[in-house]
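Apart from one protein chain that is not included, each protein chain of the complex appears where it belongs.
Here is chain A:
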Amino acid sequence: MTQWTLFGMEETKPQLIKITFDGIEVEVAPGTTIMEAARKIAEADESQAALVPPAMCYYKPLPTSGGKCRACLVKVAQGSAKDPRPMPKLIPSCITQVQEGMVVENITNQGVLDTRKSIVEFLLINHPLDCPICDQAGECHLQDFAFEHGSAKTRYEEDRRTFDKIDIGPHIQLHMTRCILCYRCVYTADQITDKRVHGVMNRGDASEISTYIEKAIDNDFSGNVIDVCPVGALTDKTYRFKNRVWFTKPEDAHRDCDKCCGKTTLWYRGDEVIRVTARKNTWGEVNDFICNTCRFEKKKTTDWVLEGPTKVKRSSVISANKYRADLIKKPDFALKLAATQFKPIDDTRDYVTDQETIRHQSIEDNDKANHRSLAAKNN
C-alpha cells in the first residue's frame, strides 16, 4: 500500500481522512479527491463499481484534467466534521478534495441522478448518434454513460453542429463533430511537448479542437491522444473501419523500445494485428503512454513478445461478454443498471395535434419494449 507524505520527511504515516460515500466508510490520504476515494471503495470490492461517479473529462494520468463535463457531480450532505453544513450546490467529485467527516451522496441521491441524466442529454445534443459507423463504439465512454444514465429518447429537435474531418498528421484523424470538449487531448499535448500546437479555438458550442491550423502534432507520442479521447473524435487512421472492437481479440505484448515502455495491447483479427494501444486500467485510463512507432508501425506479431490475453478491465455496454468472459472484470453491470433504472414514462404534457400524440405514443411504446427486453436479458 502506498502512503503519501505531504508534510516532509518526519511525517512518515500521514493521518488518514475518513469519509462516508453512499453510506460506505472509506479512509484515504489527505489531498485525495472524492472520485479517487470512491474508486478506492470499488477497487476493494468490485461489486461496488456502480457507485463510482462517471468521469467524462477527468483522467488521472493528466494532472489538471477534470471539472469540465460535470458528469461526476455529487451531493456533499455534510462538508466535514468541523463544518457539518451541506454544500449548497452539487460539486464535481473529480477535483474536490475530501475533508475529515465528509458525507457524500452519489447514486443514493435522486437529485444527483437527475442531474446526471441532464448531463447525458447535454453531451448528446451536439453528438452525432453514429455509433454504428464509429470506430469507438464498444469502448466509448459516452456510449456507456448514455446507457447507464441517459434517457431513451431525445427532446432536442434542432440541428446539430457539424465539422469536416481533419487529418492530424498521417496517422490520426480528428472528427470534431463527435468531440465532447473534455480537453483530455489538450492536456496530453501539454504533457508530451513544451510547445503545444494543439488547443481549443473559438467559444461555446462552436469550440473546436485545433492544431493551429491543421498542423500536425509532430511528436513521437502524439498517438496517445487517441487513447485518451473518451469518444470517437480522435481515431487511429491505420485502424479505421477495420473491425468492430468486440470482434477483435486483445493480447498483452511488449517489445524493447528505446522511446517508450514498450508495453502495449495488440488487437487481433484472426492472426492479423489490426491495432496497437496502450494498456488501460479499470477506469479506462492508460497505464503508460506509448510511442508512435509501437502504435502505428509495429503491426506484426513477430515485432512483439506476447504475454497472453488481455484482462479486459473496463468492458463497455455493448462489448461486454464479447471478449473472453472469464477475463472480463466488470460484466455488463451497465446493462443491469440501465434495466434497474427503468421507469415507466410518466408524461402528462399536452400535445398540440393528434399526430404528435401518436408519434410520442409510439416512441414510448418502443422505449418500454426495449427496456423490457433489456430487463429480461439481465434476469
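One rule holds for everything that comes next: a contact is a pair of C-beta atoms (placed from the backbone, for glycine too) under 8 Å apart; a residue touches a chain by one contact, two chains touch by 3 or more; residues count from 1.
As a working rule, contacts and distances are computed from a predicted model.
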Practice item. Write down which listed name, "Nitrate reductase", "NADH-quinone oxidoreductase subunit F", "ABC transporter domain-containing protein" or "Tryptophan synthase alpha chain", is the UniProt protein name of the chain that is not shown. Key: "NADH-quinone oxidoreductase subunit F"
**Study point:** Contacting the left-out chain in the complete assembly, out of A:V28, A:A55, A:L123 or A:A189
**Key:** A:L123
Practice item. Based on the whole complex, identify which of A:G67, A:P128 or A:P309 touches the chain you can't see. Key: A:G67
**Study point:** Residue of A:P30, A:G199 or A:P309 in touch with the missing chain, whole complex considered
**Key:** A:G199
Review point. Of the residues in chain A, which ones touch the absent chain?
Key: 56, 67-71, 73, 88-90, 92, 95, 115, 118-119, 121-123, 125-126, 155-156, 158, 180-181, 183, 199-200, 202-207, 349-352, 356
